[in-house]
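What you see is the complex with one protein chain gone and the rest in place.
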Amino acid sequence: MTDLALAKATASPARRFSPALPGIGLLLVVAYGILPLVANEYLFDAILTPFLALALAGLGLNILTGYAGQVSLGSSAFMAVGAYAAYNLALRLPGVPFMIDILLAGVVAAAVGLLFGLPSLRLRGFYLAVSTLAAQFFVQWVFNKVGWFSNNSPSGIVSVPTLSVVGITLDSSAGRYLFALTVVTAVTLAVWRLVESPTGRALVALRDHETAARVIGIPVLRVKLLAFAVSSFIIGVAGVLWAFAYLRTVEPAGFNLDRSFQILFIVIIGGLASLRGAFLGAALIVVFPLLLARLGEALLGGLFDSGVLEMSQRIVLGLLIVTFLITEPAGLTALLDRAWNRIAGRFRRTGLPITG
Amino acid sequence: MEWQFFTEVLVGGLLSGVMYSLVAIGFVLIYKTSGVLNFAQGALLLFAALTFVSLTERGLPVWAAILLTLAAMTGIGAMIERAVLRPLVNQPPITLFMATLGVSYVVEGAAQLLWGTQVHGLDLGIDDLPLEIGGVLVSSFDLFAAAVAGAMVAALTLFFRYTRIGLGFRAVADDQLAALAVGLSLDRIWTAVWTAAGMVALVAGLLWGARLGVQFSLSLVVLKALPVLVLGGFDSIAGAIVGGLIVGAVEKLAEVYVGPFVGGGIEGWIAYVAALGFLLIRPSGLFGAKLVERV
């Protein structure tokens, strides 16, 4: 059994999240209404847009790993598939609207994900985790070797066309941020509907006890492949955002094993089988290197060069992973829940007279 | 001659396969005692090689550098065991695996923070000359490396078969509770296993370091060991050896006979695809017993 997330008191698709609805509304108001007014280009380009793309990738991986319990070490391969598919669609089918390109890029990523998900029907645990590395290395190799995918660019790095949706060109930092935000919001809504549906329940059932799931008539093979397809679709769309909204270039090296681990870390730190987890984890992953750089500079000054920075980032990141797995396997989500309950509890205590 | 060339490729592949086996055995040792697929094995290998090279570069004699490195590896191993694996003892294996992924980041970062990020050349004093053996050309360094790796494997096998600690190790691998019940000291066994794994990491690190230079990418050797483990099973030393040989041979043969048709560079994934293909036919691996699910 790969009951990965264990009795992680969070994963109950039937009813959850509802108390957060006002909070989500507030977040959307801030994200759409306030941030575009107050943020500068640095905030958009270095923090907000990559945060959105990575959060979406984390969301996709969370379906597979957090909900369905299948560990994948090859997520960035599907980001690459999404990014290259969108690039080639935009290049070769110029008349098609970009929103369609994104959907199709997701579908292509889903198809590739389905293919590499096939071993999951026979393998489990470590064996499956290792087999997902095949996707990582193979896909990266294909994009390196086959020039057609990068329009035979000699350097292998290609610039993507400017984003343009329903006739509006989105080439400003804020425009690209808003585009990413809209895509992420839409996909998150759909994922939320999915994990609360009977199919979402089937994913968790599969994770927690595959044999019991089979006995009660859950089509285990189909659900597993569905998890791979949906997860790869979302990660593929995240790849499109990464290439088109964030970097504005595509190159295979950007989708390497380190990126795959990064996405896995987002899910672990944020919280397995939790939608909020992907966002919290991505926020931490994006913000903490910047904070660390500032902190190091302030403390060590010139000694803190880029090499030292990179190494200390690795160490801190590694320590974070280990610490979360040991002390709070349900991730930032659980930490936040607990903090919230404590605050709410204090409010209740001070606001109401204690009875009995 | 066509046949002779094939043999040369095959032998070259088998020899480098022995070096894969060596890395894989480091995994197997830890897996058998703790049930963990220790992803940090590659980082440990990097740490060992980097420490050894840096110490000798600072003028330490080789034997002292080896001893110091081994002591450091044992210390790190004990720390990983105490601080990471023990608190996670009842967690699903995949959680432990992800924890070792975190550990690998820490160890890699620490190794380079400590010793710097530049590439160190490592000369073991073995020339890489082509030797002709039975009409087949073989690299003398490959031969040496394979011999060292082979000796290492033999020594470990003897150690675990005939010494008290080795027997204890096998008892722990079979049944931890029972081993505890008969009064085996888990601490001592774990120390021995981590020392052994550290030793394997050092030897593998030196052999690979002499080949590739001692640098960050050394830790990626772990990625070569994973398909070996998938083939041979995570808990079988014999599997690691045979798996390593198969992966080495498949990789070299594919590189020579398939590579030119697809643009080369396939050694990054061919082993994975081969291991996967094999697993789809035999899900329990080379030596694994077919498990009956108990419900």
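As written, the chains take the letters A and B, and residue 1 is the first residue of each chain.
The criterion applied here is as follows: a residue touches a chain if its C-beta (ideal position, glycine included) is under 8 Å from a C-beta of that chain, and two chains touch if they have at least 3 such contacts.
The definition used in the following text is that contacts and distances are computed from a predicted model.
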{"item": "Chain excluded from display, named as in UniProt, from \"Aspartyl-tRNA(Asn)/glutamyl-tRNA(Gln) amidotransferase subunit A\", \"Multicomponent Na+:H+ antiporter subunit G\", \"ABC transporter ATP-binding protein\" or \"Cytochrome c oxidase subunit 3\"", "value": "\"ABC transporter ATP-binding protein\""}
{"item": "From A:V142, A:A202, A:V267 or A:A283, residue that would touch the chain that is not displayed", "value": "A:A202"}
{"item": "Residues belonging to subunit A that touch the chain removed from view", "value": "3, 5-15, 190, 193-194, 197-199, 201-202, 204-205, 207-209, 211-220, 226, 230, 273"}
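Simple rule for what comes next: only the chains that are shown with their structure count from here on.
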{"item": "Geometric centre distance via CA averages, subunit B-subunit A, whole Å", "value": "32"}
{"item": "Touching residues on subunit A, where the partner in the complex is subunit B", "value": "1-4, 6, 71, 119, 122-123, 125-127, 129-131, 133-134, 137-138, 140-141, 144-146, 211, 257, 261, 264-265, 268, 307-308, 311-315, 317-322, 325-326, 329"}
{"item": "Contacting residues of subunit B [partner subunit A, same complex]", "value": "37, 83-84, 87-88, 91-95, 97-99, 101-110, 112-113, 116-117, 223, 226-227, 229-230, 234, 262-266, 268-269, 272-273, 275-276, 279-280, 283, 293, 295"}
